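Every protein chain except one is present and positioned as in the full complex.
Moving on to chain A:
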Amino acid sequence: MNHSAEDPDDLVRKKVDLNHITKMSYQMHVPDSITVGPNRSAMPRLHQDDGQLPVRMEVPNSIRLGNTDTTIGLSNGSDFSPNNDSNHSLDTTSQPPMSDDDYSPIEVSNDQNQPMRLAESWHVEPATTIDDKSVLNKLQLLQNRINQIERTFARRDFRDRIVYTCIIGYFFLQALLSDLTRSEKIQHAKRMVNENKYMLDAWALLIQDAQEKKIGDSRDFYESLITQFPTCGKFWKIYIESEIKGRNYEKVEKLFQRCLIKVLNIDLWKCYLNYVRDTKGKLPSYREAVGSFAENQKITAIRKVYQKGIMTPMTSIELLWKDYCAYEMSVNSTLAKKIIDERSRDYTNAKRVSKDFETLVRTIDRNVPCVPPTSPQSSEELKQLAAWRKLIAWEKSNPLKTEDLLLLTRRVVLAYEQCLLCLGYHADLWYEVCAYLEQVSRTYSERGDALLAKRFLDEAATLYERAIQTYMRSNMLIHFAYADFEEHRLNVDKARAIYNRLLDVNEANLKDPTLAYIQAMRFERRAEGIKSARAVFKRARDDARTNHQVYVAAALMEYHCSKDNNIAFNIFNLGLKKYSQNIDYILAYIDYMTHLNEDHNARVLFERVLSPDNPTAKQSQPVIWHEFLKFESQVGDLQSIKKVEKRRAALHADLNELEGQETLLLIDRYKFLNLLPCSTDELKFLGYKDTSQANLSATNSTLLNNGSTMNNMRSLERAARDRRAVLPRPDIKHMMPYRPTRNPLPGSHSTPGGVFPLPDTALYLVKVLPPSRNFEGPFVIVDELMERMSRLSIPDNFDPIRIGVQGEMIRNLDGSNTVNNSQSRKTGLGDSDDEELSSQSTAGERSTMNIYRLRQQKRVKLATNTNSSDHNTPPVLT
């Protein structure tokens, strides 16, 4: 136990009897493959649970285990040779036992380069199930090994034994504990799954665990898995495969019945075909019939499948085509050519399309289980969504260029359905496919094909049905869309059933069915009239989950539809009893009242709401006062306005707000809609803030923000750039500038192989200078120049002096002059025109460029002297 600093903690936690372990370890001896380096601390965090392998590590020898004068006599060569790389895992039984001479005691190993090798760990079941068969097997194995090496150790002294015993015990413990942590992990995963049903990582762990268990034990888990992810083909397949492994063929068939039609997953179907072939192939009813008639039938059937295949764009369609050609040739070589020719057009078409198909499908992962969209969306999710959308758009664009609308529709719907297997929580996709089907149906009905039109409508209905039965169970949007769809088809009963189902949902997700009630009411009014709408309202009132909005909706419906003020009043009053605290409700009521032009009643309402009897929260009262003031300024006389204002001010005084700022209240009196009696700056100065509008815009902006995060891929890119901002960056203040140079003078830079670069401005100058080899004189007498410079007096009214080609001074710099200037220079020296222009443009650095200028002048002079003879004015040197 001397090798692990952490083990004792684990022991305490697991309540494993230390005595027991020690005793056990005493009975054991060492397999000769275990050689232990200096200590365990060298690899404290190495994973112990992935099937242990020889790990070679270098140990930083920080802790010694023994004296230094002897080294362990094990070869530290490589554990594997290229010839037998399959045999690399350290199998103790197959390794020849070491001779006694090779062996020296472990405690003395201190060679720092001595590798440490761990033997494979024995995967032992948790201690609670220690009587498990597999554990006994492993123990037996261990015992065998021990016996095998017993003889080797027979002559060893007792001290070694203790050490080895410790080591054995340590490894045994490791094995035991690694398994304990494993079962702990499973438990943890189970907890996680209970907390969040969409933790895919946790599910993966559980699935792995279940696959190792017997099917009988894990069937419950599998059932919960497929109820959670009913459209994930991979999970179905895993379940079915475990059942097949357990030879429960009845169960397998039942499972296939449950999933095959619903889940159009290739792997799952492949699994099914394999299953049928393996199990049913020998049954008489599946045997091939014999006889010429049967033979012909078979040929026709196979041909049909082939022909369907080569018309469908898919991967490796070329191979299929080749197969098909070969097949036709084998059936009837004379007819084959004709048949193949007939089909080749379809094939080339399909091949063309399958290329695009490839590209589109490649990024799509069809085995992603459905999880609700997370916010913010993960990049992987966005990628999948974008890929599916691309595929669907492509299918809609009719890539096959087929005239057959039926085929096109089928392909589009198939794409949607496949997509929904993975992205079932995206309501927009469900709605889109149904809308698409509706549109197709309309096309058919325009063509006069009532039968097909109805068929597609039915299909849309089935899809809606599937949506609300699975992932959209608590999504109101899809329910409403479905109900509207059915209502449109005049299936009033069906629509009603949909609403009822939505309202009956007892799931926690639909906590607030108010909106559903309101929509149901509206639907009933449309379908049956106001009477049945009232029935829905009654039901809503009885439902404890509903909110005040249903009262408002009902009252307004009465007012607008049945034009009955009284009923609306009654409803509002009824609601006021229940929601006398609810500011939104009160405002809605007030709004209604003011619009009725019943000034008196409205005032009564205001007074009632604001009366001290009504226990409205003080904080919410200003809003009502605000409304009251608005109302009075609209309809009341000045007296009543002032009265209301005064009372409002009193309230604010109560709340310790707006102290001594009556002007602000005055502003409220005069404003209308978004027109205010002061400019915005004045308002800001006054400290005026419009509470109601601020709230509104706040909610709007949150919505907008959320919307913008949906705008997906671009935000990812932005994230990459944002990351750039937080990265640590090199700071040149801490470094030395350096110019790598060949053969620099010694000492020109503290770091060899380079020199200090010129300062930036000088570097620029050097860059714009023409190469020195272009300079052929005349040469300045430096001493004289310096002297002249020293005597130079720079005038205060400094005016940049420019010198023209011939040396004349150009004082007023206008555009045409510059052009002439540069052009004429160009003719003078054609090799460095770029530098010329840039020097022209940087007039600010003129003072630094005197030398350059001087040189230029000389060059020009030289050029003009040699080339032409018209102007020989000497350059003016300043």
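Going forward, a contact is a pair of C-beta atoms (placed from the backbone, for glycine too) under 8 Å apart; a residue touches a chain by one contact, two chains touch by 3 or more; residues count from 1.
One rule holds for everything that comes next: contacts and distances are computed from a predicted model.
Looking at the choices "Fructose-bisphosphate aldolase", "Phospholipid-transporting ATPase", "Cleavage stimulation factor 50 kDa subunit" or "DNA-directed RNA polymerase III subunit RPC3", the name in the UniProt record of the chain not drawn here is "Cleavage stimulation factor 50 kDa subunit". The chain that is not drawn here is touched, among residues A:Thr359, A:Gln439, A:Ser611 or A:Ser748, by A:Thr359.
Residue A:Pro730 is the one among A:Gly216, A:Gly448, A:Pro612 or A:Pro730 that touches the chain not shown. The chain not shown here is touched by just one of A:Ile266, A:Ala435, A:Ala497 or A:Leu666, and that residue is A:Ile266. Although one chain is not shown, part of chain A still touches it, namely residues 1-2, 5, 8-9, 12-13, 18-19, 22, 39, 41, 43, 45-47, 49-66, 78-82, 85-86, 88-89, 107, 112, 115, 159, 162-163, 166, 181, 185, 189, 192, 195-196, 199, 201, 204-205, 208, 266-267, 315-316, 318-319, 348, 351-352, 355, 358-359, 361-362, 366, 717, 720-721, 723-724, 727-732, 734-742, 750-754, 757.
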